[in-house]
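Below is one structure, written out as structure tokens; comments come after it.
Let's look at chain A:
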Amino acid sequence: MQDHCGINRRGLLLGASALGLASSLPLRASAQTPRKGGTLRIGMADFSTSETLDPTLMDSQFQQNLHWQLRNNLIEVGPGGVLIPELAESWEGSKDAKTWTFRLRKGVTFHNGKPFTADDVIYSFNLHLKEGSKSQARPLLAQVESMKADGPEVVVFELKDANVGFPAITSAVGLYIVPNGETDFDKGIGTGGYILEHFQPGVRSVVRRNPNYWKAGRAHFDTVEMICMKDATARANALLTGQIDAYNSVDAKTVSLLQRGNAIRINRVKSKAHFAFPMMVNQAPFTSNDVRLAMKLAIDREDIVKRVLSGFGSVGNDHPLSPAYQMYSADIPQRAYDPDKAKFHLKKAGASDLRVQLHVSDTPFTGATDAAVLYKAHAAKAGITIDVVKEPEDGYWSSVWSKKPFCATRWSGRVNEDVIFSLVYSADGIKAGWNETRLNDDRVNRLVADARREFDTEKRRALYGELQRIVHDDGGSNIFAFSDFIDAVSNKVTHGELSGEYMLDGSRAAERWWFA
Partner candidate 1 sequence: MTIEQRVISMHPAVNREVILDIRGLEMEGFSGGSWHKIVHGLDLTLQRGEVLGLIGESGAGKSTVGLAAMGYARSGCRVTGGTVLFKGQDLLRMPAAERRRLRGLKIAYVAQSAAASFNPARRLMDQVIEVAVTRGGRSRDEAVRDAQDLFHRLALPNPETIGFRYPHEVSGGQLQRVMTAMAMACRPDIIIFDEPTTALDVTTQVEVLAAIRRIVEEFQTAAIYITHDLAVVAQLAHRIMVLRHGRLIEEAPTRVMLAHPQHEYTRSLWAVRKLAKDPEPRGDELLKVRGLLAHYGTVPVLEDVTVEVERGRTVAVVGESGSGKSTLARVITGLLKPASGEITFFGEQLPRAVKDRSKEQLRRLQMIHQSPDASLNPRHTVREVIGRPLEFYFGLSGQRREQRIVQLLDMIELSSKYLDRLPSALSGGQKQRVCIARALAANPELIICDEVTSALDQLVQEEILKLLLRLQGELSLSYLFITHDIATVKAIADRVVVMHKGRVVQQGTKAEVLTPPHPAYTKLLLSSVPDVDPDWLNRLLAARQPAVSSVAS
Partner candidate 2 sequence: MNILGKLNRAPLSAKIGIGILAINVICVLFAPWIAPYAEGQVVGDPWAPGLVGAPEGDLAPTTLLGTDHLGRDVLSRLIFGARNSILIALLTTTISFSIGITCGLLAATMRGTVDQVLSRIVDVMMGFPTLIFALMVLAILGSSIPVLIGVIALLDATRVFRITRAVAMDLEAQDFVEVARLRGESIGWIMRRELLPNAVSPLAAEFGLRFCFVFLFIATLSFVGLGIQPPTADWGSMVRENAAAISFGILMPLFPASAIALLTVAVNMIVDWAVASTSGVRNDN
């Protein structure tokens, strides 16, 4: 059977379970007709002075936004996780889901006037694959056996193994399309809605509208300026005084204060990002699933969401999928704080006075230390002693995470379920160094492979449901919370339904928003 994955079908496929997650005012906003003009100024929280416009390097919010102002992917992820054809007009997979053919959009040109062709796609993807590439997209593309152009408008990907989720991969951060042979990435040449005027890393960027933008009904602003603002209060002050029109990473404490006036609107979006305390299942005492269960039962998730996330998040259920994922299983009962039951499991494991060390710092997420301290208090009621070990913030990922048997972690959302399960919970993940719990369960490995081959949505849903259940019951990770994205926006700015992939409307605010 050949599956034609055009937008309608895909929308049906993926959008069916999409929840109305954006809590802001999508209806009123989208009812208006977009108006062109004005300068949008955004205060960006996440940036670095050392960043460039090389698609293979780093991954800050600032960079993502700037890339998507200047460049396009083959596929765009819309609100509710819908895949929208971008530079690819359509795509289809072979029956065995190993060959994927992308048909490219015609008549698109780069900012420098060069027409967009299949060679550009192949060059752009190869940037990540070439020897010595540091790209975070590289593991995602590891499954690609070969790429070839079939005329200027068609690109064919041959995969090593079947993967029905491959098209979604092309929407990933980093897989922006740049002109064939481009080496000076800081010129910012792309096919995007804006053309680069000025870029000073760690300070700001200015772009102006691309008059020849191929996408209809997008990129409404004359210019878009992004300003790097590390300090949350500075961002709030700048918005309050009208020096900027929007900013991301709102300090949860100030949300209610920002909402006092009526000039500012808070955009709160449920995200796929989760916080967890992973335990290595191959290290004592976590080799016993009873111990792991006891640890999972001994944490009061509600308390942490309320106190560490100031309520801007939701409780996790010890598997990596939030309701923002298409294949989220609502059937698995929510695990609750139950010290008595935890004691029972401990007794069963013969570890009644369990003492463990939890290695944390605020590097994985702000408040990780607080969360650990709260966890320590919760667990004490189950007779578990947690010694919170405060590790240096710098070097946390290299010397603590995935090295210590019990630590803190954060995972931002991934394009689809396959990526997160294969990357973090499979045997392949152990090889690649991403499997922080060292879970090596044959059932998991098999289910991940099966799901990749399964075109039928409902069957896939069942497979992923089983995966979630296994990780929930037997996995090593104590996934206690999903965070929300909070942006603050001036009421002058209008927009449609918001995407939950990243802050600022999936990092595409510049293209999607307009001034009322």
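The candidate set was assembled so that all candidates are chains of the complex that A comes from, given by their letters.
Quick note on the criterion: a residue touches a chain if its C-beta (ideal position, glycine included) is under 8 Å from a C-beta of that chain, and two chains touch if they have at least 3 such contacts; residues count from 1.
Quick caveat, the model's predicted, so the values are computed rather than measured.
With chain A as reference and 1 or 2 as options, the touching candidate in the complex turns out to be 2.
Across the complex, candidate 2 is touched by residues 232-233, 236-237, 240, 251, 253-254, 256-258, 260, 307, 361-362, 369-370, 373, 390-394 of chain A.
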